[in-house]
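Every protein chain of the complex appears in place save one, which is left out.
The first chain written gets the first letter, and so on, giving A, B, C and D; residue counts start at 1 in each chain.
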Amino acid sequence: MREKETTLYFGPQHPGITGNMMVKLKVAGDTIVKAETHVGYLHRAFEKLMERRTWMQSFPIVCRICVPEPDPNEENLARAVEEIEGREVPERAKYIRVMVLELSRLAAYFLWMGGQSGTAGLYTVPQWSVGDRDYILDLFEELTGGRIYHMYIWAGGVRRDLPEGFADKVLKTMDYIESRLPEYDKLMFDNAIFQKRAQGIGVIDKDKALEWGVVGPPLRGCGIKHDVRKDEPYEVYDKLDFVVPTYEGGDIWARAMVRRKEMEQSISIIRQVIEKMPGGEYYNKVPTPLNWFVPPGEAYVKTESARGEFGYYVVSDGSLKPRRVHVRGPAYVHGVSLLENILVGANISDVAMIMNSLGVCPPEIER
Amino acid sequence: MDKDFINENKTIEEIKNTFHSAEAKLQRKNRIIVKLRSDLIPPFLSYAKNYLSFDHLAHFSCVDWIEDNQFELVYILYSYEKNIIAIVKTRIDREKAEFVTVKHLWRQAETFEREFHEMYGINFTGNNRLTEFILEDWDDIPPMRRDFDTMQYSKENFYTRPGREDAQDVREVITKKSGEKIPDFAKEFSVRKLK
Amino acid sequence: MEINWSTILGIIFTPIIAFIVGVTYGGLTRVITARVQNRYGPPIFQNLLDIIKLYSKESNINHGVMQHLGPVFAITASVTTLFFVPVIKDSTVFTNFSFHGDLIFLLYIMVFGSLGMALGAGQTGNPNSAIGVSRGLSQLVGYEVPFVMALVAIMIQFQTTNLNDLLAVQDHFTKWIIFQSPFAFLAAILAFLGMMGYAPFDVVIAPAEIASGPPSEFGGKYLGLMLTSRSIFTFAKLVLFTDIFLGGASDFITLLIKTFILYMIPVLTGIVFPRYRTEQSIRFFWSWPLFFGIIAILVVVF
Amino acid sequence: MAINLKGIVSPYNALKQIGRKPHTVQYPFQKKEAAQRYRGFHYNDLEECIGCGTCATICQNEAIDMIFIDGFETTSGDSGLRPRVDNGRCCWCALCVDSCPTGSLSLTKDYLHVSDDPDTFLLVPGLDNPEGKENLSWISNGNSLLDYQRIPMPELEGKERVKSFAEVVLGYSEDQARAEAARCVGCGICTDNCPVHMHIPEYINAIARGDDEMAVKIIYDNNPLGETCGKVCTRRCEEICAVSKRGEPIAIRWLKRYATEKAKNKDILKEIVNPTILPPNGHSVGIIGAGPGGLTVGYYLALRGFDVTIYEAKDHAGGMIMYGIPKYRLPIDSIDKQIEYMKSIGVKILFNTKVGKDISFNELKQKHEAIYIGIGFEVPYKLGIKGEDAEGSIQAINFLRAINSEKHVEIGDKVVVVGGGNVAIDAARVSRRLGAEVTILYRRRVEDMPADWEEIEGAEEEGVIIHPQAIPLEIITDENNKVKAIKYANAEMIPDPKGGRPRPKIIEGDEHIIEVTSVIAAIGQEADYSFLPQEVLESIEIKRGRIVVNEYQQTKLPWLFAGGDIANRRADAISAIADGYRAVKGIEMLLLNKEIKNGGRLN
Partner (left out) sequence: MYNDKEASKIVDIIKNFARKHSLWIVAYGTGCGAIELPPTMTSRYDAERFGIRGSATPRQADVLLITGYLSVKTLKRVIRTYEQMQEPKYVIGFGSCTINGGMYWDSYNTIKALDRYLPVDVYINGCMPRPEAVISGFIKLQELIAQGKADGAKRYQENLEWYRENQRKVIKNWRMPEYNW
């Protein structure tokens, strides 16, 4: 017997949706037979706006592209401009950048942890993890002057040097986070019901991953060892010691475990950075921003963000303003075509969990 | 020096041997740039995917070169095996913006093509999902085209809060005081014209 | 007919007390949850404020007469359930309408509330509500089976269907049915988890999945009524379980202690577990709880 | 059925958190201090701010308006405007703070503004939140986006310089000029201090964008001696440059020099500037003196279709810039190029024609409808001490004129220059190039010297000894009335009770004698009005050696205009050019029957 199909609008106003987007679901019983993503609710036309802004003015605006984790955007634009210009970045700035990126990765994972278990109905984890993430935001506030939008990394280095005693604070926070991780393990990752909810759901196998252009933790979750930090080390990642965890299975659980292991790696990277950080300059000054002409050229740069590979294609025509800044966030691939594909056959209970585990982040899909 | 780029140079060599009209060059480590005629793009991409192991379409971009009346389509391919990124570029006519889809090679290309259809008005033949994507009920020219003025559009369509009309221009205030008269040909060089 | 003043007093006071206790327990839950979550949480009387606010909403959108009736059914069911549960052992006022065969009646009336809700929610046309209702009914079937089995086991064991008789049996704490028939208790308490609707059995409301499910179109006084009903129903269920398994209570302090302890079982479980999917939930109820229920009956029969 | 017992039991571990004290920040009862760097609302030090508007320019949100507020007027070096931030636009990126030239703008830790009225989100930093001063968080100290270091001008080595009269300053290369021009924030405050009000931000911006020819065109819009000014201008603009508040001002002069030198000869110059020349209008104007002022009047009147004749007593045009400024600062080719260019657009210059000698003033009066006098100060002041008339005691202005006319002047090997102005320094540096050891005696301290600091530095690099607070008392001569030595006394500085600058006072008995071969006096000059007929002299008003003129450089005789040193106290080329530019307007109005505004009110 064929069940009657119902149309279900999952979003944009829906507590289970990540951000502001909509998935139009056709369901038969509890099973999804067709999914159609609708994005564009957060379209602000960044790429158009950047055509109207000078290079320097573009820096405060790019970080808004991805709300939970703004730093890879700044890093990407900065690196792209530096590549076009051939500008050197002081060693210290590179270390600081890595620290910022890893801190933001940790923060993003804490937020993800909250989202993943919150959508599963385990409301204690978001309360903890978002609260613990706040300690990282405190660090950001002290370092960059902003909690969410840091506007800290820019062409030539970083905006300000570390404040006094900052390294100790970072280490202290890292110790705290490390001491908290076992508690999360007990509550979330060891949780029998959570495992039941996550295992075998939203499976992406290796071939599918390659076919659909999956990146980041979902890719590593299906056993492919690919991480921009290793394959094309930017900043000082080649001088740091870390491993890229991979899991077989390609389900929500594998992706969750990849992220869980990467949290430990991030903590270790941050500790190494603090230990190895050299002194000296932190900023190789660009010309006065009102008259900063970037020579003609193009650059494609990518950064490993918490959700995967973040790519920027930047073209300069030699003027004050960028010709084109094209942003491809990981969610651009995950959140539209892949999601539509993977949701077919899934249970409606799992839609939110799948979206979370793929790291769907609407603001970076539509920019 | 060449030793560092052994993989890259080999790939460039292979490309040049297969596609004689391709302009392939090394950009930097891990990056090669390939420029091609637009009709060679579909065979090239399928060749790159199947024979050069560029199995990941990392990025697909479009640049509006309004001066040349052309759109530049940029396919950025990545090979997990070789760890090389190939930036494949071609130009198409801006007036009659049409191209073929590559969604049969990489599934995510569909999303990019939908976006460029909406934002640049490029028609990708073979892609049957060129529907409304990001915008809703858009009736102006495609917004990412360079001749679309977002400031103008914003001014015409949206209401801005009043109360800021008393703003002065520093240069004007100074010239008013000193009696300086800026000739018309110099006015465009006032830095205030940044925006 | 002779007017039984004590019964009338009971009718007046029992729901009020039930409401106050239920609302306070609800607030307490939120505080305890908050403390586990490393925060302070709302004031204990927060749920009362919520309910007053909902009643004071000025516009109340409804989609037809069933939306009025749904909450009314629910509250009727809750209050009725309460009326047939002896709140205080041997008290003339709070014994209420307990009668022979009331256990079976309770089984029926407890489902009635959910059905009323289902009718009301069905009318709203919101697919989330519809899905929520179907989930609710599926799960209802899930936990009713072990619960019924547990009750049947007890009924067979003590040869009665009257709660007052059961209370009479448990005159000493060693004779509490929890000790006399532990498997029945296990089956019943697991079913009770489902009945209370806390995680992992909150598939009905599941905000991240179906946007709170059945009541998603209920606002204002409808929601207020439902929350009121829920508070009373919670208390009724707690008293029922106390009566059946923990020997009831002969004064309010004992009642509060026993119900609170009982109440904490689903609450604390809910804090630390995520939600089951619907079919997982049903599968769960038809595995261990059902197993315990069968054992309980087998133990009694043989 | 396998039971995952660990998975069931371990989550209950979380319940032990009940005993832990919540880490909640109980805002608003318990406040967490914002971080030291937290980017909150703006604060502006209104006194420090000069209203340059860089913050408004850099703001990508157009959140900053420049507005007039009470108590601040447009003055030299301050536009009188102050920023107002629209918090409905601001994103607290602090680009405005990091690019504030004065450092007056900062962010504070305050971030709280909650209101039901959307019109309350306009904030004039500093005025509306004076308490913000105590709460600064994000300040631009040392982290500025602006370049405060000037691109150093390549120069000849001091030792190299004294060997010849080759130009000391080598000029910016293209990259250097771009980099230097890029430092400019384009506020335009500097234009107010420029006597000519040149379009400084525009031409600097043109250079920054690589459009040097446009820069030249903009410069020649109101300064026909752009190249000269690019080399020797006293650059009052740089004094109030917004960037100079915390760093070195933009090298406006050197940039002008860079741009104008792009035009290698008069033809290229004419092609670049490509001025519109109006057809002849039949009016004729005579100009006395081909100095900067006279040339300016001639150039712009010629462009406007007037028939212009310049009468020059010497055989070369340029006046003081030709004869007063040594060639290592302003090469003769450069002057020639500009004069040739002017001639090519129709300016007639009669050389060796001294009015009053070769041609009478009345004759001039009959030939022309209006006359502009720009004769400059040619007659030097005397020191007024004993032995001044001795052989070997010369006047700096005569000395320089002789040298610039390539005449030989015998000064010996030990020279003392008296004075502290640019002329004194020029004389000293020229003397060094002639091989003499030079000492400058100056009454006051070094920092009081009216000469440019660059000139003073240059002189010191070349080995000129500067002896401040020294007052010459007597020139000691030998039996042939030839200078043998100079006697001077050291002075101490006495503060002026009225608050003026301190005055030197001779320390009794602290007298010294230096042996010298020449003494060059450079303590100022005056004008020679003897060529003017008596009735003209009587009609015009001369005050302290200067002709009184109105805002259009018109004297009390409506047809007679005057400018340059004889009409202003600044005594530099750019002021003379400014006078000329004003006179052009006056003459135009007079002859084309336009009314002179303000009724020709005298200043």
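The rule we apply is simple: contacts are C-beta pairs under 8 Å (C-beta built on N, C-alpha and C of every residue); 3 or more make two chains touch, one makes a residue touch a chain.
Given the structure is predicted, the values throughout are model-derived calculations rather than measurements.
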item: Chains in view touching the one left out; value: A, B, C, D
item: Selected from A:32, A:61 or A:177 as touching the chain missing from the view; value: A:61
item: Candidates A:130, A:210 or A:274 - the one touching the absent chain; value: A:130
item: Missing-chain contacts mapped onto chain B; value: 135-137, 139-140, 143, 148, 150-151, 153-154, 157-161
item: Residues belonging to chain A that touch the chain removed from view; value: 7, 9, 12-15, 19-20, 40-45, 48-49, 52, 60-61, 64, 67-68, 111, 114, 126-128, 130-131, 133-134, 137, 147-149, 363
item: Footprint left on chain C by the chain that the document does not show; value: 30, 34, 37-43, 46, 49-50, 52-53, 56-61, 63, 124-126, 128, 207, 211-212, 215-220, 223
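Operating definition for what follows: only the chains that are shown with their structure count from here on.
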item: Middle chain, criterion being Cα centroid separation; value: A
item: Length of the line joining the C-alpha centres of chain B and chain D, rounded to whole Å; value: 46
item: Computed distance of Cα centres, chain B from chain A, in Å; value: 23
item: Touching two or more other chains - residue numbers and ranges from chain B; value: 191, 194-195
item: Set of chain C residues in contact with two or more other chains; value: 36-39, 271-273
item: Of all residues in chain B, those that touch chain A in their complex; value: 28, 30-31, 55-64, 74, 76, 80, 83, 85, 87, 106-108, 110-111, 133-136, 143-144, 146, 148, 150-151, 191, 194-195
item: Residue ranges of chain D touching chain B (in the complex, touch as defined); value: 51-53, 56-57, 62, 65-68, 74, 79-81, 84, 86, 88, 118-119, 122, 184-189, 191-192, 197, 199, 201-203, 205-206, 209, 211, 214, 217-218, 221-222
item: Chain A-facing residues of chain C, complex; value: 33, 36-39, 127-128, 130-131, 199-200, 202-203, 206-212, 271-280
